[in-house]
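Removed: one protein chain of the complex. Kept in place: all other protein chains.
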Amino acid sequence: MNASYAPGEMMTIAASRLLKNGDVCFVGIGRPNAAANLARLTHAPEIVLVYESGAIGAKPATLPISIGDDVIAERAQTIVSIPEIFTYWLQGGRIGIGFLGAAQIDRFANINTTVIGSYARPQSRLPGAGGAPEIATHAREVFVIMDQSLRSFVKKLDFLTTVGHLDGGDSRARTGARGAGPSVVITQLGVLRPDPASKELVLTQIHPTASVEDARAATGWELRVADDCRTTEPPTPDELAALRALNASRAATPRSSRL
Amino acid sequence: MNASYAPGEMMTIAASRLLKNGDVCFVGIGRPNAAANLARLTHAPEIVLVYESGAIGAKPATLPISIGDDVIAERAQTIVSIPEIFTYWLQGGRIGIGFLGAAQIDRFANINTTVIGSYARPQSRLPGAGGAPEIATHAREVFVIMDQSLRSFVKKLDFLTTVGHLDGGDSRARTGARGAGPSVVITQLGVLRPDPASKELVLTQIHPTASVEDARAATGWELRVADDCRTTEPPTPDELAALRALNASRAATPRSSRL
Amino acid sequence: MIVSLAEAIEELVRDGDSVALEGFTHLTPYAAGHEIIRRRKRRLTLVRMTPDVLYDQMIGAGCARKMIFSWAGNPGVGSLHRFRDAFENGWPVPLEIEEHSHADMAARYAAGASGLPFAVLRGYLGGDLPRYNPTIKFIECPFTGERLAATPALNPDVAIVHAQQADRKGNVLIWGIVGIQKEAVLSAKRSLVTVEELVEELEPRANSVVLPAWTLSAVAVVPRGALPSYAHGYYPRDNAYYERWDAISRDRDAFGRWLEEVVRGG
Partner (left out) sequence: MIVSLAEAIEELVRDGDSVALEGFTHLTPYAAGHEIIRRRKRRLTLVRMTPDVLYDQMIGAGCARKMIFSWAGNPGVGSLHRFRDAFENGWPVPLEIEEHSHADMAARYAAGASGLPFAVLRGYLGGDLPRYNPTIKFIECPFTGERLAATPALNPDVAIVHAQQADRKGNVLIWGIVGIQKEAVLSAKRSLVTVEELVEELEPRANSVVLPAWTLSAVAVVPRGALPSYAHGYYPRDNAYYERWDAISRDRDAFGRWLEEVVRGG
């Protein structure tokens, strides 16, 4: 079977491949959650999933809709309070990978999840910081997964919620942030990684469903492309099957309710 | 039955009478522990005993030897970590009565549990601060129970481990301490309470086994005696029986062990 | 100690109070929030790490003049339209906001519960939040000289949380995702816990939190009091409710009809 697949599926699968067995991953909601659980159900059964709701070593039986769902609690190794998860576990430097989504990103992988437009008069009001600023500060490295478009890959963020590589170079390290910052950005078009010196995001992989031109056209700055930019391996049938089963497991809640 | 009793028994019983049903009492080891548990087993069954080992609502079946004993853990309402007991519970202002022992006390109920003699060349090295400084700072009031003698009731402490009323008057309040400080000192001779204005300890009760002269002779400063200094009610047979049963319950550990 | 929900809200929540109805996805105290709406409490400062549909409802009903938070949204669905209407258009009353990160809010509650005036965290360096929120300051470590964020302790006038069980004396047991509920209660001047049921004896289990009766102002028995959020061991989250809220909340009239129904005793 060599089923066709959606770009979003490629994105989640490409992200899940980057997670290794035994990694300790602080999982944001949405695509990070799907990718991290896909990794756990495929090649990384011993991955340690940590959720900001306080669950450590979570093994959700179905895909949680929110990071505080009961399926996250039910088979977690332990559950701690929210102050503890952010102090002893995240700020304490115990997290290997912080896995985030984002609404806007710039060329140095700084992230906006606060507002599009002005703060006082938003064009679109986003949820805000949540755990992201400190996840990005303290995790040893950060993965970002998000849709790539001219709306999201912008020259200048409307609001700098979460510091990635700040102004590039060593500007992030000079803030005192202990983790190394974003090491990879996965989109529906490809994979970007910061240049080791300048920290500017460089396209290093393009998915089979997209072209380098697509990626350039979906980026609000002049996108750098690696000389050795390679094509992502397409999803294997096993990966696709596992991802689809995971998505199908998401709680359907047919129960009616008064509003 | 009107059994005779030891001054130490009178002291513990006099202290236990000061604890009321429903009080939340942070219990130090030694006599505070005996007095608090006696209160729980007699007139104050709903007293809430909190131990710095993290036990909240402890109801030890036998008298614990140390504040971390298993009998404290076994029937406690909940057990929290040591950082939590000192932050959310003690410093958070949830403790009504801090109940302390002491090696030395001065006329303003300041306490030394660190050293007799000089710090570098101790004549007697005591255990140190433990939880006492913060218990005395944060509890709404503080009870002190200790033997009264010229060695212990001193004009000047060798070391000020735990602030009582500091230099008297409002000097304690000016440190920023939130609790009201020591409200009573119970000894084998009687009971002392701070003068409302000067905060100097005043003898307000004398036990039937002692005289005011005994108390004066066992005090290293000129002891003030209240005009209405009264004689403590002697132990009732029930109180004595309960205290003796409690003391007898102390773990005997007949088990031999290699050293 | 154990009172009706109506009594508890009337007694404990006063116009102008800062009120934290906490719950991290799990155990959101919806019934209590709806009672606040019904009793027409006004000018509240609503505090919560993750304001979701409940605060959208309370804001739409005109209960709030300010919201302090770190993540506001209808999880998995989208924006909070009543919140946006209040913040952007002042409808039905103007809403001020004060925004932090989760780590900060958690530290602020913990500081409040600990009797400290402020919290310290490694964070915010380089980001925009401190430019918009003057309560975020920076201090130097007196030992290393490092620059750290400092924010004021949270001590709400009232904290309200929902829990699974209380015993007849009013001791409370919470399990599953325990979130920030303990800290919210211990940081507040007054507190109310609504519970699914009264039991003869609490049986603490792994990862459970016990709140002794003497740390609380009141307990009210409100079965299904967390719906449409979930109560671990009792009922699942009603995800459809959150989805339906999107349409209702987008429209002032549809919201008005929802509100009338709640006020009538829904």
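By letter and in written order, the chains are A, B and C; residue numbering begins at 1 in each of them.
FYI, a contact is a pair of C-beta atoms (placed from the backbone, for glycine too) under 8 Å apart; a residue touches a chain by one contact, two chains touch by 3 or more.
Keep in mind it's a predicted model, so treat the numbers as computed, not measured.
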item	value
Residue touching the undisplayed chain, where the options are A:P45, A:G92 or A:G117	A:G92
Among C:P152, C:P223, C:P236 or C:G256, the residue in touch with the chain that has been omitted	C:P152
Selected residue (touches chain absent from view) among C:G33, C:P75, C:P92 or C:G115	C:G115
Sole residue of B:V24, B:I79 or B:A102 that reaches the chain not shown, by the stated touch rule	B:I79
Chain not shown, touching residues in subunit A	22, 24, 48, 56-57, 77-78, 87-88, 91-94, 138, 178
Subunit C residues that touch the omitted chain in the full complex	115-118, 120-122, 135, 137, 139, 141-144, 146, 148, 150, 152, 203-208
Chain not shown, touching residues in subunit B	29, 52-55, 65-70, 72-73, 78-83, 86-87, 90-91, 114, 119, 121-122, 124-134, 137-138, 159-163, 166, 171-172, 175-178, 251, 253-259
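Keep this in mind: only the chains that are shown with their structure count from here on.
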item	value
Taking each chain's C-alpha mean as its centre, the one farthest from subunit A	B
Centre-to-centre distance between subunit B and subunit A (centres being mean Cα positions), rounded to whole Å	56
Distance between chain centroids, defined by C-alpha means - subunit B, subunit C (Å)	40
Between subunit A and subunit C, centroid-to-centroid distance (C-alpha), Å	27
Junction residues of subunit A, two or more chains touched	none
For subunit C, residues contacting two or more additional chains	110, 182-183
